[in-house]
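I'd like to ask some things about the structure below.
A protein chain is absent from this complex, but the other protein chains hold their places.
Right, subunit A next:
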Amino acid sequence: MKILQSNAGVLTNCEVLELLKSRGAGKYPTRVIAAVAPSEFKVYDYLEQTVASKQTIEIIRKFVEDCKKYDLANGEMLNVVNIRPSSAVEIDPIIQDCDSRMGDRIDEFLENVVQVLPPHPSQLESNEDTAEDKEETTDDQ
């Protein structure tokens, strides 16, 4: 075995999920006869639970295009797409030196994330909460 290139490209969770789906992975009971290995099904099951299940390549392209102005590293952008943070505190661990680099633009960035990337069904509730929070804070000011 010869490793020609250890990093021949980075894939988002969504792309891996699409790849597995194109191989025939799905939520049906006849998994044993599918042309997908059991280990691939485990990955599929994991990804199906994440926000990647609602994303499409077009949405991610649009998001990356929209967020070029924030000057994020590719890895950070990938991580934001994979995690889909729904509040500023969730962005903080993803972006290095978040305070100094993003500053006041973090709310704007967050809005971009929330609007462009579709939420996970379980995230819907918490989104409403953060929306309420925002209203409260604007009232205070």
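Here is the rule we use: a residue touches a chain if its C-beta (ideal position, glycine included) is under 8 Å from a C-beta of that chain, and two chains touch if they have at least 3 such contacts; residues count from 1.
Criterion: contacts and distances are computed from a predicted model.
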item	value
Chain excluded from display, named as in UniProt, from "DNA-directed RNA polymerase subunit", "mannose-1-phosphate guanylyltransferase", "Vacuolar ATP synthase 16 kDa proteolipid subunit" or "Actin-related protein 2/3 complex subunit 5"	"DNA-directed RNA polymerase subunit"
Where the unshown chain meets subunit A, residue by residue	1-13, 15-16, 19-20, 23, 37-40, 42-43, 45-46, 50, 73-75, 78-79, 82-83, 85, 87-94, 96-97, 99, 106-107, 126, 129-130, 133, 137
